[in-house]
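Only one protein chain is missing from this complex, and each of the others stays in its spot.
And now, chain A:
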Amino acid sequence: MNLTLKIWRQKNNSDKGGFKEYKVSDISKDMSFLEMLDVLNEQLTEKGEDPVHFDHDCREGICGMCSLYINGNPHGPLQTTTCQLHMRSFNDGETITIEPWRAKAFPVMKDLVVDRSAFDRIIQAGGYVSVNTGGVPDANEIPIPKTIADLAMDAAQCIGCGACVAACKNASAMLFTSAKVSQLALLPQGQVERKRRAEKMVAQMDEEGFGACTNTGACEAQCPKGISITNIARMNREYFSAVVSNTELV
C-alpha cells in the first residue's frame, strides 16, 4: 500500500503546531498502524529529521498508552486501541489524518503526545479502597454474586487511554471517572467510602477542566474496551445520593 499521512506536528507545549504531509510506500496490510508509523519514523530519522512522537508501549491493547485521533476517530475506524488497528482497515492510496487527543485537560506535549496526568489526579482524589497492606479478611469471607463481580469487572476494564474524552464534543471525562466509581460502588469492599469517593472524584474531574456530559454516547461508541454509559448513570446516582445525604463528609 502507498499512503499519504497528514500528521499534526508540534515542537512542544507552547508551540502552535500544524499539519505536515508525508508519504509512505510498500506498507503491508498485516502491519499494525503503529508499525506503519515506525516505518515513517525510521525514514525520518535516517534523513536526520525529528521523528513523529507518539505514545505507545505494550502494543497489545492493555496499557492504555497509545492514542491518536485518526480520520476523525479516536483510535481509528474500529472500536479498538490504535496498537491493535491494522493497515487492512485502510485502502491503498488513501490519505490518513492523524491528530493528538484534543482536550483542554490533555495538553499536547509534542506532536501526538498528550499529558493525561489529569486522570491520575482523579484517581488520587478517591479512586481506591483505603486499605493498608495486611490485616484483611480471607478472600472468600465475603461472597460476591457473580453478576455483581462481572459488572464490576466490566467497569474495571477501563485502560485509561482517554479516547472517551477525545470522542466527546465537550471533552468530558465522565466515562473514565464513572468506570472507577462504578467498580468500587458495586463491590462490598468499596461501600464504606462510597459517597465520599463519588463526590471527591467528580469534584476533581471538574477542577481539571473536563467538560460536562450531554449524553450523546460518543464515548461508549469509541471506547476500545466497550465501557458502557450505564456507568455514567450509576455515577450520577452515586453523586446525587452523596450530595443529598451528605452524612460522612467533613
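Odds and ends about this structure:
Assume a contact is a pair of C-beta atoms (placed from the backbone, for glycine too) under 8 Å apart; a residue touches a chain by one contact, two chains touch by 3 or more; residues count from 1.
Keep this in mind: contacts and distances are computed from a predicted model.
One chain of this complex is left out of the view, and of "tRNA N6-adenosine threonylcarbamoyltransferase", "succinate dehydrogenase", "Sarcosine oxidase subunit beta" or "ABC transporter permease", the protein name its UniProt record gives is "succinate dehydrogenase". Contact with the chain that does not appear here is found for just one residue of A:45, A:91, A:214 or A:245, A:45. Of the options A:28, A:95, A:214 or A:245, the residue whose C-beta touches the omitted chain is A:28. Only one residue from A:21, A:92 or A:120 touches the chain missing from this view: A:120.
Although one chain is hidden here, its contacts on chain A can still be listed: residues 11-12, 28, 30-32, 34-35, 38-39, 42, 44-46, 48-51, 53, 55-65, 78, 80, 84, 86, 88, 109-110, 113, 115-117, 119-120, 123-125, 127-134, 136-140, 142-146, 149, 152-153, 156-157, 159-160, 183-184, 187, 189-190.
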